[in-house]
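Excluded from the complex is one protein chain; the other protein chains are retained at their positions.
Chain nomenclature is as follows: A and B, assigned in order of appearance, with residue numbering initiated at 1 for each chain independently.
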Amino acid sequence: MTKMRPIGYIVGIIGIAVTAVVFILPFAFILLTAMKPKQEANLLQFSWPTEIQLWQNIVDVVQARDFMLIIAFINSTILTVASVTLMVIFGAMIAYVLQRRKSWINPWINGLVLAGLIIPPAVVPTIWVMQTLGIFKTLPGLILIEVAFGLSFTVLMMRAFISTIPKEIDEAAIVDGAGPMRLFFQVILPLLRGVIVTVVVVQSVFVFNDFQNPLYFLPGDKNATVQLTLFNFQSQFNTSYNLLFTNILLITIPPLIMYIFFQRQIVAGMTSGAVKG
Amino acid sequence: MNFKKHGIAAIAIAAAAALSACSAGSLGSSDDDTTSGGAAAEKIELSFLVDNTETSQMTAQAIADGFMAENDDVEITIESRPGGADGDNIVKTKLATGEMNDIFMYNSGSLLQALDPTNQLVDLSSEEFMSRVDEAFLPSVSSGDKVFGVPFGQAMAGGILYNRSVYDDLGLEVPTTWDEFMANNEKIKAAGIDPVIQSFGDTWTSQLFILADFHNVTQAQSDWAEKYTANQAKYVDEPAIKGFQRLEEVATAGYMNEDYATAKLDQALTKLVNGEGAHYPMLTFVVNTYVTLADDAAENIGFFAQPGDDAATNGLTAWTPAGIYLPATTEGEELEAAKRFLDYVATPEACDAQTEAVTPTGPYMVQGCTLPDDLPQAVLDLQSYFDEGKASPALEFVSPVKGPNLEKITVEVGSGIRSAADGAKLYDQDVEKQAQQLGLEGW
Partner (left out) sequence: MSASTASTTPAAPPSPPAAKPRISPVHIDKTYPMWFYVPGGLVFLILFIVPTVLSFYYAFTRWTLFDATFVGFDNFVTFFSEPGLIGSLVNTLIYAFVTSGSKVVLGMALAVVLVQHIWARGYLRSLTFFPVLVSAVGVGLTFQVLLNPTDGLVNAALGAVGIDGPRWLVDPDIALLTVAAIDVWKGIGLATLIYIAGLVAIPQEYYEAARVDGASAWDIFRTIMLPLSFPATSTVIILSLIGGLRSFDLIWTTTQGGPGFASDVIASVIYKQYQAGFYGLSTAGNVVLFIVVTAIIYPLSRWLNSKEVVL
């Protein structure tokens, strides 16, 4: 599997042809609409723009509401980095003990993990709790909310993958005199690199694209996150589709770049994850 | 492997730093340039929550600027929120958790009643400035003998926008009865133009034939709304079922544009302005949207009330403006400053400031306010109904009962999936659930 065989090229070319139709066309529509003047864009047609004003649209979107998009990018980045970091560490710790240690508590935790995936959060009671703790309308509060809502997914993913790490590794480390912290952070976590990257990617997308939670738990134009900027160009009675799609484009590209970077890490995980089974 | 240890430490530090960092906040354009004045530190800061439509934002900014020009001790910042049902939930959530902004703008009528105004809002009935607010507006912002708001923007109407050059070319006259309307439609269709534009791509636009028919309902039975609230009148019966039947009639006659099922509001307005379609049942606040679509749109698009059975009772269904309210959580010097702001909003100067910012789409509801002469034709048309007193408030201003699924049902009736009678029946069931939720008597 080290050298690319001819079949690799053929499959690649077929793949490109199929994805071109299935994935590029919708993307092309988003791009085309982002290039159009308002009136033309509002006709919502798949057509070449009569007049290309992509740059003007980008400027309009970035400048709207006192550069709200830039503020939103900063907020979303802080929110995403902090909450995903905590989520991954907390989630991995839970998943690790849950997978390794058979205990009376396991079915309960499994149940809670599923509950976290199944039950939609209750907005108003959550605000009450946050008010009691004094973390409502604060960024740390919102970060913890994202952690709480994202933990189930993280645990589910991690638990499945920890099961692929042989227990012998733990035992060997113990024999070497490693404590639980060292065992977990220095031995187990590195082995989980592939799944960690996956979880980071997936959860970053969720948090970055979330708008319900910021809308309710950290209200205010100054606290806007990127998805909330879409509301600037879309209202019930008047939508500027060109700016809306330009905005969609602008907020999609950074995570896409992040993904392109991280997916290399998953490939890298292929070699580093090659531990004995 | 040592790197790992530092890596973890670095992450922990990064997380802690992120947790303690406050959010990015403003990049410093609007906040700073206004606080550069000498007495900046003394200013009372008020936050004003407004929905995110362009007209609302511009209107709010205009009155805030007008007020601050005269009151340099107060600083008002506008905060935006989504409109529609999302917006309703945000407003309710903010009020219920005691986190509402100092001042907020919200619908009048039945939506306001759902905010529990008696407990949640500041009663303004004893304020001197309320005497300058048009009496017709007061019922839609009152509960019992308490009054809660001053008008934001202008009144508007629901009815039929029409393309005047199509009418001129075909020699048609503005209809005053439903039969005349349908006769016009037939001629328009014969001329190869879509008689009635529908845009079920934005589902809420499908309700207009029912909502705008309400003047006709009250003309047929003056106490209908009262009986409706008391569970004694129904949409399945005359006269209210007429609205559903009219929608069905237009649909089955094939008078709608071919892409009615997918078209959106903006596309529908484009068709109307281009003359691809002749009629569009709509609310008049879209005037500001369509005037930008063509140079002649302002003069070329007219408005008439949805015709009923009898030309003698022809008139329009009116929507009162949204209101500006103060939550009970606004207190002390903020409350005093906020009341001064409302005082200003209820003056002709504030109306003029709004007119300058946004083309009015109907009459103001503050005494002494006037409209400019160079208004779009549709606004002039609807103004004449108000001037002649041929207007009734829409159902949502006279009854708290409104089912959430009307727009789904009207899409079905308009698409031929459900008959008018079935649709009306289903809507009556839908309403029942809502009335029970409101805890109304008789349900």
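Criterion: contacts are C-beta pairs under 8 Å (C-beta built on N, C-alpha and C of every residue); 3 or more make two chains touch, one makes a residue touch a chain.
These numbers were taken from a predicted model, which means no experiment stands behind them.
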Looking at the whole complex, which visible chains does the left-out chain touch?
A, B
Which of these, A:T198, A:N223 or A:N242, touches the one chain of the complex that we don't see?
A:T198
Checked against the full complex, the residue among B:S165, B:T203, B:Q232 or B:N274 that touches the missing chain is B:T203
Residue by residue, what part of chain B touches the chain that was omitted?
1, 3-4, 7, 11, 85-86, 88-89, 92-93, 95-96, 114-116, 119-120, 200-201, 203, 258-259, 261-262, 404-405, 408-409, 411-412, 415, 417-418, 426, 429, 433-434, 436-437, 439
Interface residues of chain A toward the undisplayed chain are 1-5, 8-9, 11-13, 15-16, 19, 22-27, 29-30, 44-46, 86, 89-91, 93-94, 96-98, 100-101, 103, 105, 109-112, 114-122, 124-126, 128-130, 133, 144-145, 147-149, 151-153, 155-157, 160-161, 163-164, 166-175, 179-180, 183-184, 187, 189-191, 193-198, 200-202, 205, 209, 227, 230, 234, 241, 244-245, 248, 251-252, 255-256, 259-260, 263-267, 269-277
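FYI, only the chains that are shown with their structure count from here on.
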With touch defined as at the start, can you tell me which chain B residues reach chain A in the complex?
1, 4-5, 8, 11, 14-15, 18-27, 29-30, 51-55, 79-84, 86, 89-90, 93-94, 96-99, 204, 264-267, 270, 285-286, 288-289, 292-293
Which bits of chain A are touching chain B when the two form their complex?
39, 42-44, 65-67, 70-71, 74-75, 78, 81-82, 85-86, 89, 123-124, 127-128, 131, 136-137, 139-140, 143, 185-186, 189-190, 215-216, 218-223, 231-232, 235-239, 241
